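What follows is a single structure, written as structure tokens, with notes after it.
Our next item is chain A:
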Amino acid sequence: MSTILADLNYWVTVFLLVGGLYIVVAHGNMIKKLVGLSIFQTSVYLLFISPGKILGGTAPILDDKYTLYSNPLPHVLILTAIVVGVATIALGLALVVRIHESYGTIEDDDLTDLESDT
Partner candidate 1 sequence: MSPADHILAALAIPVIGAILIALCRKHPNLRETVTLVTAVLLFANVATLLPVVLEGGRPAVYGFPVTHELSIAFEVEPLGMLFGLIASFLWIVNSVYSIGYMRGNKEPRQTQFYVCFAVALASSVGIAFAGNLFTLFVFYEILTLSTYPLVAHHGDAKARTGARIYLVLLLSTSIVLFIPAFLWTLSIAGTLDFVPGGILAGKASPLATGVLLALFAFGIGKAALMPVHKWLPNAMVAPTPVSALLHAVAVVKAGVFTILKVSIYIFGPEHLQATGASEWLVYLATFSLLAASVVALTKDNLKARLAYSTVSQLGYIVLAAAIATPLALIGGALHILMHAFGKITLFFVAGAIHTATHKTEISQLNGIGRVMPFTMGAFFIGALSIIGLPPLGGAWSKLYIALGGLDGDYWFVVAALMISSLLNVAYLMPIVVRAFFRPPDPDDHGHGHGHEAAAPAEGGSMWSRMQEAPWLCVVPLCFTALACFVLFFAPDAVETLLSGMLEAPR
Partner candidate 2 sequence: MIAAHLPALQVVVPLLAAPLCAILRQGTIAWLIALVANWCAFVISIALVLQVRELGIISYELGGWAPPIGIEYRVDLVNAFVLMVVSGVGAVIIPYARKSIESEIPRAQRGWFYTMYLLCLTGLLGVTITGDAFNIFVFLEISSLSSYVMIAMGRDRRALTASYRYLIMGTIGATFIVIGIGLLWAMTGTLNLNDLADRVPAIEEARPVLAALAFLTVGISLKLALFPLHLWLPNAYAYAPSAASAFLAGTATKVAIYLFFRFFFTVFGGEGFFDSTPLPEIIMVLSIVAMFAPGVVAIFQSNIKRLFAYSSVAQIGFITLGISLASEPGLTGALVHIANHAIMKAGLFMLIGCIVFRLGSMRLEDMAGIGRTMPFTMAGIVVLGLGLLGAPATAGFISKWYLAEAALLQGLWWLVGLILLGSVVSMIYVGRVVEIAYFREPSEKVAGLKEAPLSMLIPGWVLVIATIYFGLDTTWTVGIAQDAAASLLSALY
């Protein structure tokens, strides 16, 4: 039990990672896939940020009072990653809208039937 609590952040990360991937794979609805993808990406954010927090550390403020800093770098990286994630989901949803306009459905199985082979 203590090992789980000690590495709780990693357990949550893994749970979200696997959960997100499962949703992508298991669901045929395109929007749900994108939701799964988003959850999967969130797990990565946790993977980066959570080790960066040093227990007892502060934000990096230059002052004699503060000597132990939490790492600010993962926040920077993840901000970038979040932006990338947002762009990806936005693009994905735009595609879903266009697919719906074009095919009338956003279910994978129906789409496979509609697309004859040429």
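The candidates were selected such that all candidates are chains of the complex that A comes from, given by their letters.
To be clear about the criterion, a residue touches a chain if its C-beta (ideal position, glycine included) is under 8 Å from a C-beta of that chain, and two chains touch if they have at least 3 such contacts; residues count from 1.
Since this is a predicted model, take the numbers as computed values, not measurements.
Trainee: All of 1 or 2 sit in the same complex as chain A; which one actually touches it?
Mentor: Of the listed options 1 or 2, chain A touches just 2.
Trainee: Across the complex, what residues on chain A touch candidate 2?
Mentor: Spelled out, the residues of chain A in touch with candidate 2 are 17, 21, 24, 30, 33-34, 37, 40-41, 44, 47-48, 51, 77, 80-81, 84, 87-88, 91-92, 95-96, 98-99, 102-103, 111, 115, 117-118.
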